[in-house]
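What follows is a single structure, written as structure tokens, with notes after it.
Here the complex is missing a single protein chain, while all its other protein chains stay put.
Order as written gives the chain letters A and B; numbering starts at 1 within each chain.
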Amino acid sequence: MQDLLYRFFHNRLAVFGSALLLVFVILALFAPLLAPFSPYYMDTNAILQAPGDVHLLGTDNLGRDILSRIIYGSRISLRVAFTSVTFATICGVLLGISAGFFGGLIDHLLSRVTDVMFSFPEILLALLIMSILGSNINNIIIAISIVYSPIFARIARGAALNIKNSLFIEASRSIGVPNRALLLKHILPNIMPPVIVQITLSLAFAILAEAALSFLGIGAEPDTPSWGIMLSDGYAWLELGWWVSVFPGIAISLAVLAFNVLGDSLRDLLDPKLKNVG
Amino acid sequence: MRENKVVLDVQDLRVSFKTRRGMVHAVNGVSFTLHQGEIMALVGESGCGKSVTVNAVMGLVGKKKHELVQGRVDFAGQDLLIKPEKEMKHIRGNRIAMIFQDPMTSLNPVIPVGKQVAEPGIIHKNLTPSRAWEDAVAMLGRVGIPTPALRARQYPFQFSGGMRQRSIIAMSLMCDPEILIADEPTTALDVTIQAQILKLLLELRGNTDVSILLITHDLGVVAETCDTVAVMYAGEIVEQAGVADLFSAPYHPYTAGLMNCLPKLGMDKRMRPIPGQPPVLTGLEPGCKFRNRCAYAEPQCAGDQALRRVAENHFCSCWKEGVMNG
Partner (left out) sequence: MLRYACKRILSAVPVLLLISIVVFFSVRLVPGDFATIVLGNLYTDEAAAALRQQYGLDQPLPQQYLIWLGNLFQGDFGYSYISRQPVAELLLKALPVTLELTALSLLFAIFIGIPLGYVGGYHRNRLPDSCVSVLGLIGISVPNFWLGSMMILTLSLTLHLFPSGGFVPLSSGLAANLRSMFMPAVALGGAVSAVVMRSSRSAMIEVVDQEYIKMARAKGVYGLRLILGHVVRNTMINIVTILGLQTGSLLGGSVVIEKIFSLAGVGSLALRAISNRDYLLMQGTVLFITTMFVLINLIVDLSYSLLNPQIKY
């Protein structure tokens, strides 16, 4: 464990990703302190104002400060990402391990269900779920959790199957180690590396998914300072105010980049066999 | 050996690698000559530098930034070490061929065997694909593969380990090379298959007069197949002699130690392994690298040890010259 931490902090990618992520976490946590304006405040004298002294990144069509909305937007994006991925991981991993370890009917059922879910393109599935549940932040979280559970289930199941069939489990069983101990002490730790990597990837996708759904108008409520909604607003006013689109887009890209970079570096550090980046 | 013509002359070869833990001196001044039709063995434990030596000769090592190669390797009147890559490409597989240890992974799984065997002919001898294919089939037959025309169309996974190694040998001989370097060719095979492959190598030497440089850690293989032996330790050659001479009277304590590790019929109870571990290849000190494990070590062993002649065609780097032979 110590060795891992040492290697982590000496890996340029990992440090860069963590630092970038930290910036957004700080923005999210200390939004009220850092944002110059309230994200809802409409300055009717400063409609669609270009970036300048007062409004560093300009204002949108309702006079709201872009910079403040971006800072508050990080709250939404991070909240959606972390919550939904946490749910997806817990559900997916539990189901996957059960399927892999116990096999039989549970495995069969789970495989059918994940097969069906994998046949739906992600955005489409999320759209469908959102239309059933209704458009608000919490439902986005639920929708994304559902959409990303299957991949965790599949990873956990695959890893559980591999370990289950390995010799040292047979050996442990033969000396009478109970199932629960096997699960906790052997299988869970071995599943961790691919699951951790997938967590970072899913966090990245979750941010993109929330942005896409909000952009389509099926996500958060119209007033919310979500990055996706800002992009949707910006699209409508593209000709008159490029800054309304450009800056939120950069924010999304950077946040997603942070998770992707972290994911790549973790993949290197945790499992050399996965060998993605050099 | 038909003639005394020298085909390969390695002079003071040194290979070092720059790593995070310092400079690793894998090869420290290796010199030997290979004659036409001679089968010479490079023997030693894992990590003694035998593979690195031949890889350096082939130019497969030494071209990258962190790899340092010094010395001279004379082949056909030219120094291979300073040859640019675009010329080396025409020598590899053509005039000097190399085969590796693991036949299971040395063949491309998605290309039919015949095509892989034919390839050197197409690249180096400018044969047409169909002509090269015919030659490949013939070569597969010569190395003892039954129904070669049928087999050539198959994929590696359909061949057994022994057959794969035979195919690889066939592949290496397609362009009639002057030298064949075999890096542990039988290590990954069963003993019975091993014997067949070695017999094949001897036959091929008899028919084509190719010189073979055989890398191995197995003294049994050496005894059966080779004419001369060079024993390597920690990147240096510590003893070099004809096979019969070496086995009957080794002059270096390390060589003697290796032979004592071989179980013999009718020997007394315990085998005597060599105590200790081979040295770490970073920060090597001058003098005999074996002295920490040697039963006969003395203060003089810390001085420079060069290979010196101890008998006809027999060289040894130990100044004690066969102290254990009494």
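By our rule, a contact is a pair of C-beta atoms (placed from the backbone, for glycine too) under 8 Å apart; a residue touches a chain by one contact, two chains touch by 3 or more.
Fair warning: this is a prediction, and the values are worked out from it, not measured in the lab.
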**Request:** Over the full complex, note down every shown chain the hidden chain is touching.
**Result:** A, B
**Message:** With the missing chain put back, one of A:Leu5, A:Leu29, A:Leu56 or A:Leu124 would touch it. Which one?
**Reply:** A:Leu124
**Complete:** Out of B:Ser16, B:Ser31 or B:Ser172, only one touches the absent chain, namely B:Ser172
**Asked** Looking at B:His25, B:His124 or B:His314, which residue reaches the missing chain?
**Response** B:His124
**Fill in**
Out of B:Met58, B:Val137 or B:Ile274, the sole contact with the unshown chain comes from B:Met58
**Request:** Since one chain isn't shown, list which residues of subunit B touch it in the complete complex.
**Result:** 58, 60, 89-94, 97-100, 102, 105-111, 119-120, 123-124, 155, 157, 168, 171-172
**Complete:** Against the hidden chain, subunit A presents residues 112, 115-116, 119-125, 127-128, 131-132, 134, 204, 208, 211-212, 215-216, 231, 234-235, 238-239, 242, 245-246, 249, 252-254, 256-257, 260-261, 264, 275-278
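Here, only the chains that are shown with their structure count from here on.
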**Asked** Counting in whole Å, what is the centre-to-centre distance of subunit A and subunit B, each centre being its mean C-alpha position?
**Response** 54
